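First the structure, then my questions, so here it is.
Left out: one protein chain. Kept in place: all the others.
The first chain written gets the first letter, and so on, giving A and B; residue counts start at 1 in each chain.
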Amino acid sequence: MFGRLAATRLPEIRQIFRQAPPQTSRSFSTALNYHIDTPDNNSELPWEFSNANKDKVKEILSHYPSNYKQSAVIPLLDLAQQQHGGWLPVSAMNAVAKVIGVAPIRVYEVATFYSMFNRQPVGKYHLLVCGTTPCMIRGSREIEDALLKHLGVKRNEVTKDGLFSVGEMECMGCCVNAPMITVADYSNGSEGYTYNYFEDVTPKRVVEIVEALRKGEKPPHGTQNPNRIRCGPEGGNTTLHGEPKPPPCRDLDAC
Amino acid sequence: MGLGVLASRATRLSGRGNPSRSLFYVRTIVTKPELQSPEASSAAAAPEPTPDLPPRTPLGGARVHFPNPDDAIEVFVDGYPVKIPKGMTVLQACEVAGVDIPRFCYHNRLSIAGNCRMCLVEVEKSPKPVASCAMPALPGMKIKTDTPIAKKAREGVMEFLLMNHPLDCPICDQGGECDLQDQSMAFGSDRGRFTEVKRSVVDKNLGPLVKTVMTRCIQCTRCVRFATEIAGVQDLGMLGRGSGEEIGTYVEKLMTSELSGNVIDICPVGALTSKPFAFKARNWELKGTETIDVTDAVGSNIRIDSRGPEVMRILPRLNEDINEEWISDKTRFFYDGLKRQRLNDPMIRGADGRFKVVSWRDALAVVAEVLHQAKAKEVVGVAGKLSDAESMMALKDFLNRMGTNNVWCEGNGPNPNADLRSGYIMNTGISGLEKADTFLLVGTQPRVEAAMVNARIRKTVRATNAKVGYIGPPTDFNYDHQHLGTGPETLLQIAEGRHPFCSEISNAKNPAIIVGAGVFEREDKDAIFAAVDTIVKKYGNVVRPDWNGFNVLLLNAAQAAALDLGLVPESSESIETAKFVYLMGADDINLDKIPNDAFVVYQGHHGDRSVYRANVILPASAFSEKEGTYENTEGCPQQTLPAVPTVGDARDDWKIIRALSEVAGVRLPYDTVSGIRSRIRTVAPNLLSLEEREQATFAASLKPEVKQKISSTPFKAAVENFYMTDPITRASKIMAQCSALLAKK
């Protein structure tokens, strides 16, 4: 068995040993699962919800029974992330833990589980490229390459001006308009926070979108193909021209 | 669990078609006298089991208890009907039926996670195999545990678990006692189909006791649940998702719990292992000796694993009534103190103040001579906190024959009250605390004084939301509590009904009052106990015929037996006028009180504190090297057994005293342990009925009136450093490390 394995996989195995794989910053869907103290991210730093957000916190907590406050952990983390420019320092997670009255580790567990919570700084515009199969087939790799090349960064790296970062996201349910990117806009804090889909993008079009964002414009979101209306087919409907027929149903009165 | 069970099941299955053959197996294994006598064995053979349904016995530890007989339901495990109470899971039903289900994440003392999927079984009419640990058993359920579907499901789960598990069994400390290893012998394949690169996980630093090799982790989350539920320190968590999932603390944090060592036992793989034991021995080289722990008054049941003459590690032993299956870190890791600072030769301090090694004959002759010169009233004997009942009996008998009755045990205070047994033991019992719904802790911090009792209280508080009121200095609790006050005046307020906590006690069904043994050392101890008695009398529900909620939490292993044996000094100031002091392992008494011209004999096993004051040192054996009876705080006598030979020229405590009595000319009338036990029978017969809790017969209400005034001094912490309380733990390097790193400043 070893012989067969060696014969078939010898070149691959040799390849692995020849060059140790470059340490990708994100080999799994989540980043590092432990915290490393840095000057801008340590538990000593004070962190609080802003006054405007404190009302929102109250509003969020009011959705849950008072003895199940910990259910509010995800909306509160989201709010904290919007307030803190798109990412969650460990002190923000501690603040959330205090609000909902659980041990901090229970909040870390949630924050590390969901890849939408960034525990490293991101740009003001966080561009998320869908990497799941339909988008990949329709060319999401090229789109990501175009973005990275245009911005001159690696994945999950922030541009020097702090405006952009590119990440990967799994399926966001826009397969019918694949490929797509999402732009999480943290430039206006939690009040002006938007999270918009740009669908049917091409490598050329994403660069235009990036440039428009750089200028502070708001490019129209949704499908970027002028011949399509939302997720309808190019050139108008091909089916469902008339009133849809009701589903066939047996005659209940006859029973 | 594991191979033995699987093997026995295999033999049982092979003997299924042939009843006489299966009976043959039984007779070779079981050595009961009735089976060896021909008539009895033929009688036993008469009701032959039907070949289709071999009789099943519940697996070890599986007790079936029906809280309500109407709730019994019947399920069928492999066609064998079992009656179980409603609400049991399928896995528990299988255990009752004697079928061991492989499992990793399920632990019967932790909440159910259901994430390892190893316990999959087939249930009739269920389209898929079900995870038996999380599935409640329903009436009439037909569970099949040895069908091809169940086997295939387990093999699949095992292959996934082994996918990312490193092949480092030869260098893994869990090797030989690893659940994954055992179960992969049963369900694992001899080859894997996984050809990618295995994942690796960064090791975490959990402190000086627990070593982590996180790459070996199979994400069963037992440690997370243990830390959250039993230990009460929410530090561990499950971080990340998917194949990047890992156990960790996220931020750099040590696990500061007094029970953290138990995660080593519950970890089914080698991800969490013992740091002091790392690479020291393999578990199959070790000889286990079932004994008990003496570092606190709980008397946790332990197993000392030794290799040759060395104690290699200490593990807990299951005892539902005392320590369940946990032990504190002090119990688990203090063993290296047994190898350090040992006294191995008799020594006499010469005129120049230096110790000289002498023979036993010379040492005993010197002691006897000085003893005869001293007046009877000036002779004092103090038993240490690790003394067993036998040696305390011998010490008391010996000094009584010398004409003095100034014998006591350290920790019991200058003026102990040994008249009413109910006044110094835990009348409720440790397992009885689970029935209590309101606790009043008076001058005791159970977390450091008796970690297992604290774990029991925490269990109760978690299960029933019991109220806990605490009087004493501010301290750490790992459960909700109300800090009522720091001094005895709060106690008086409760006794007089002026405190809001009074209503909690009067409304409680089973209130439990726990008084710390630190109170024994106080001047106004009688007044405090009188105040507690007032509370007991005021609220009639504390002591009733069916419930005794008055408890004293003792500190040391020797205390209860010493009071049972009547080690009470004649006068409380005797030590200040003593000319001859016999310290039997007493290292925590105030040595400044001993007059400078007194002759001090120290008999013990560690060069700790008192040796520096001693004139003669008589080396004794430690608890791991002798057979002795210890009574724990609930009045349950248990015995230690010798695990390793003693060191150097040391001897058992009672043997030294017996020899000394002969040299001194007052020969004690016993030469054997059984002889000394029959002497104990005449004094405190309850010490000989092992593992039985004899109820205290007389209630505290018989106490005489107390004239003492209560003082306003606040209660003190009885234990300053959890990790260092006695000569052995003070000699231990690991305990020194722990107290430097973990003890709260």
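What we mean here is this: a residue touches a chain if its C-beta (ideal position, glycine included) is under 8 Å from a C-beta of that chain, and two chains touch if they have at least 3 such contacts.
We adopt the following convention: contacts and distances are computed from a predicted model.
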Per UniProt, the name of the complex member that is left out, chosen from "Ribosomal RNA-processing protein 42", "Multifunctional methyltransferase subunit TRM112-like protein", "Exoribonuclease phosphorolytic domain-containing protein" or "NADH dehydrogenase [ubiquinone] 1 alpha subcomplex subunit 12" = "NADH dehydrogenase [ubiquinone] 1 alpha subcomplex subunit 12"
Among B:His65, B:Arg354 or B:Lys709, which one is in touch with the chain left out?
-> B:Arg354
Which one, B:Val366, B:Ala389, B:Val442 or B:Val611, makes contact with the chain that was left out?
-> B:Val611
Touch assignment to the omitted chain, from B:Asn344, B:Thr577 or B:Asn721, lands on B:Asn344
For chain B, the residues touching the chain missing from this view = 308-310, 338-345, 347, 349, 352-355, 606-607, 611-613, 647-648
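Just so it is clear, only the chains that are shown with their structure count from here on.
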Residue numbers on chain B that touch chain A, as the complex places them | 191, 195, 197, 202, 204, 234-246, 248-252
Chain B contact footprint on chain A (complex, rising order) = 1, 5, 9, 16, 28-30, 33-35, 37, 43, 90, 102-106, 108-109, 112-115
